[in-house]
Structures are given as C-alpha cells and as structure tokens.
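With one protein chain removed, the remaining protein chains of the complex are shown where they sit.
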Amino acid sequence: MKLIINELQFNYSSEPLLENVNLELKPGELVSIIGPNGAGKSTLIKCINRILEPEGSIKIGEKDTKKMSRNEIAKHMSYVPQSPENKFPTTVLDTVLMGRRPHSSWRFSENDINKALNSLELMGISDFALKDYNELSGGQQQRVIIARAIAQESNIVLLDEPTSNLDIKHQLSLMELLKELVQNKGISVIMAIHDLNISARYSDRLILMEKGKIVAAGEPADVLTEENIEEVYGVKISVREENGLLHIIPLRSL
Amino acid sequence: MKPKSLISSDSIKKDYNDLIGRKILFIIALSISIIAIIGISSTIGVIGLSVKEVYLTILNVFFPDTFVVSDVAARVVCYIRLPRICMGILAGIGLGISGAVMQGILRNPLASPYTLGISSGAGFGAAVAIVLGAGFAGGEYLIIGNAFIGALICSIVILLLSSKQGTTTETMLLAGIALMYLFSASTALLQYFADDEASKEVTFWLIGSLSYATWNQIIAIALIIVITFPILLWKSNDLNLIAAGDDTAKSLGINVKNTRLILMILASLITASIVCFTGTIGFIGLVAPHMTRMIIGGDNRFVFPASALLGGLLLCVADIFAITLAEPTILPIGIMTSYMGVPLFLYLILRRRKSYW
C-alpha cells in the first residue's frame, strides 16, 4: 500500500522540528532518510507512525491515519526504535510475540507463536528464543526487535538507526535482509540512517534533511552530491563510482 | 544469511510452554499455600481451641446447624480469627497487585503505594478526622472516609502530573515521593498540636493493624478486588509492551496514555480501599512484585496474580508471627512485615545471579 505524507509539520514548544514535509512511499521501496544530527530524521519517523502527533496528513492507501485507531495503524506499520530497552525480564520469544499484539488479544495463539518463531529463524536467533532479552548484546537485541517488526507483518517498516549497534557483518546482513523483504514481500521500508555508504548501497531513494526540512530527495546518486553534502553536513567529501556502487569518502570538516 | 538453527521450532515451543506451565504452577502453589495458611492461622490464638473445633466451626458457617459448635468457638473463629485472616490476605493481595501495577506503569522498581505517597495521603486524611474531627463522612466512616479521600487526592495529583505533556515516569515517582513527605509532615504537624489521646490514636493508625477488621470491610475490599482484578489482568499484556518503552508500545497499537491512566486509577482505588481500613502497611507493595519477578520473570500476565497472592501469603505469615511472638500482645503488622520481609528481600537481591529488573 502506498504511503503518502502531505504538508507534515511538527512543533515542540512552538519550535518547528519538522516543516512542510512531503513524501511518497511506494510498495516495495526502500527509502533512507539521511541528514546531520538534529535534522529531524527520528522525529519524522515517529511522526509517520503517529508516536508523535504532527499536523498535516499521513495516508496509508486512501485512508488518513488520523482516522485510524492505534491498533489499526500497527497492523500497517511497524517501528524499530533506536535503542530498544526493556525494563522487565522478558524472554526473546516473548519480546518477538509483542509484535503479534495488533493481531491478537490477551492470549497468543499457536499461529502467533509459529510466526514469532519463523521471524526469529529468519533473523538467525532461534537459539536465543528462551534467553532473557536483557542479557543479549546490543546487536542481538537489535535483531530481536527487527524480528518483532517482521512478526508484526506490516507492509511498512520504519527503522530508526537500525545499524548503529551492529558490527559491519551484521550491518550488511541486516541490510540484505531488508532488501530481500522489500523485493520478495512487497514491503516498503523507511529508515533513518547515518552511514552514507550503506544508505547509498541499499536504498532505492534517499531523502536528505536539514533543520526539519527536506532539502533533497531522489536516487542516491542525485542526492549524494559533493555540493549537497558540503552544504548540509559541512564536510568536504569525494564521491566515486566503482562497480556500479557509490562510494563516499570523507575528506575533511569545513 | 540464514544460519540454520540447531534447535527445532517444536522443541522451542515445548520449552516455552513448559516455562508458562511453571509460571501457572507457581501461582497454583501460592493459592494452595494461602488456603493452607488460612487453615493453620485459624487454629492459632490465645484461646486454646482444638483444631477439630475450629474446622467444625468453619464448616458450620457453610452448613448451618449441622455441627455442634460452642458459642465461644463461634465467636472467636467467626468474629476474631477469620476477619483478621481474611483482611490480612485481601490486604496483601491488594497491596501486592497495586505495587506490581505501579512499578509497571512507572517502569521503576521503587514505585509502590507507599513511595507514591498514597499511604501517607490516607494517613493524613485519617489524622484530620481523628484530630480535627472534620471529614467527608460522618459517624463510624469518618476516619475511613477521610483516609480513602486522602489516598485518592494523592493519586489524582500524580495522575494530573502524568497527563501533562512531556512528564517522564521518573518525574511522577519523584512527585509521589515529594507528596509523601508533604503528607507525612502535615500529619506530624496535626499530631504535634493534638491532645494526647488523639495523637496516640494517629500514631496507632499509622502503624497499621489488622485487629479492627470487620466483615463489612472485608466484603468491601473483596468486591473492589473482584471487580478490578479482571480489568488489571486484561490490561496486563499492554503493560508488558509499555515496559519496552512508550514509543514501542504506541507503535504496537497500545494507547499508552489511557492504559496508564486506567491502571493507575484502579491501583490507587485498591490501595485506598485497603489502607483506609488497615492503616499503613508499607513493605508488601514494594517487595511482593520484586520477589515474583525474580521467580517467574517479568510477564505481567503472570506477575499480577502471582504478586497478589504472594503479597497475601507474606502478610498472612507475618500476621501469625505478629500475634504469637509476644502473646497476648499483638505486634503491629506493618512492623512485622518489614522485619520479615527485609531480610528475605535482601537475601534474594544479593543471591540472584542475573539482573531481573
């Protein structure tokens, strides 16, 4: 289903954190939001999911999310937070089962448990299923949360800096997995990300933000220009293309 | 990418069900222990009734006029021992569950009816009634009514604070602690200027006691628990998601604000209805949920009932010691629970192998 964001505006203590954001996401598309710290990437992700209540409209297909219940939104969109925590001792399987909450009630059915187990296997963490979530490493926790998002079976997945806790191998395998989901299941993904190389490598489109506004959007090669980066990040870079892949080499801070 | 797991899904499922089975078993074990404790506790008292006499008296309540029961036995068992035991169990159940709820909604191990100031609010209400004779209800409900309102006022302030945008759970807890000090200070001030009889009564009220339990009070508390418990249990799964953070819970379809509000109101209601009858019994609401989580983990669907039952069990066992240790003097139950609970709690904290919170 298509996600259409129109004239999105979000203020915090009358400071605009997001201004006039327009965005469209087609099914089967992986879009990355990039931009320096404080550009409003995380805020945008939270607004899309209505964790924060913005002005403007967000439509899933034809339906405005303002008119949808939280549970209904949760069936369409899942969210992977930046630093997932859990205050209580919870098993990994229970954590993943949380993703079934929008589809089930108090009790989880056999079907829910099967789906949770499948997504654990997909993320390669079945061995931890009955371990305490809090005893896992940061990277493992991140994968559990992504498994939860998969178990949620939504067609839009929002991720906030999903790679920040992962080593290079797991970063790459996560991105490959997301790519696979997008291609095979028609899921669309929006993620906020810092790593320009990774975002360039896997994204269908990039959105460059600065001070709550979108300053550039489009194919990675069109957005990741030396001028754009210099203006928004204040750093000198050099962009090279090798084997059809974009490489951003940071040179110096301005 | 996909390293094939060494463990099959079926074996995980089996282990997972075993895990749940163990949790249910723990709850069943607690229930049976409570029933056993009722059985033991009802035979304990300064009047030496035989075990048989006590049980015949209890049976006679269910099947009137079937057994020969002495007047003294009937009076002692039905008006002195059973009200005390039932009040103890219900108060423990209520404090155990409201502690678990409050720790859950505030995501903080320090939250309890006591640290949130609710008990102190009740104490202040009671002190106003005792010292100034002013209150919302008259007659025998003067003190009880005031204590109840005092407890509710405190929770309302905390709720109002929590509905303010951007209030963190830590702020709520800090506000609760601040309120606790405010109410305690006000109670002390009232006591300071009260005549000695009134002052003494306030002191005794604050210490907490099960000695003045009556069947009407017990039915009132039982009704409140029977009505609120299913709602709490129904919301317990949502609270599990809130434990993973407000953002996560919202993204999974939970109306965090409403859930928190409903749970806080219900927990306050339970607490208020208990402390207004028993006075301050502080420790149970803090430790029962912790002990439960150490034993069966943090899934609130199981923590709620288990913590409730554990609270009831702890309070009832503490009461046995309270009435027997210095017989015939009854030691204050609030003091007894702390003396028993603190060493047990410290032992559990020190010996646990992994972090449970």
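Labels A and B are assigned to the chains in the order they are written; within every chain, residues are numbered from 1.
The definition used in the following text is that a contact is a pair of C-beta atoms (placed from the backbone, for glycine too) under 8 Å apart; a residue touches a chain by one contact, two chains touch by 3 or more.
In this section, contacts and distances are computed from a predicted model.
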Chain excluded from display, named as in UniProt, from "Substrate-binding protein", "MoaD/ThiS family protein", "Acetolactate synthase" or "3-isopropylmalate dehydratase": "Substrate-binding protein"
Touched by the hidden chain, restricted to displayed chains: B
Residue touching the undisplayed chain, where the options are B:43, B:169, B:186 or B:211: B:211
Residue ranges of subunit B at the interface with the undisplayed chain: 17, 20-21, 24-25, 27-28, 31-32, 34-35, 38, 45-47, 58, 61-62, 64, 71-72, 74-76, 78-83, 86, 90, 130, 140, 142-143, 191-197, 199-201, 203-204, 207, 209, 211-215, 218-219, 222, 226, 323, 326-332
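The definition used in the following text is that only the chains that are shown with their structure count from here on.
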Centroid spacing, where centroids are CA-atom means, of subunit A and subunit B in whole angstrom: 42
Interface residues, subunit A side, partner subunit B - complex: 46, 49-51, 69-75, 77-79, 81, 84-91, 93-95, 98-99, 101-102, 106, 113-114, 117-118, 121-122, 124, 126-127, 129-130, 132, 134-135, 152, 158, 173, 176-177, 180
Residue numbers on subunit B that touch subunit A, as the complex places them: 1-3, 5-7, 9, 12-13, 15-16, 19, 104, 107, 233-234, 236-238, 240-241, 243-248, 250-255, 293, 297-301, 354-357
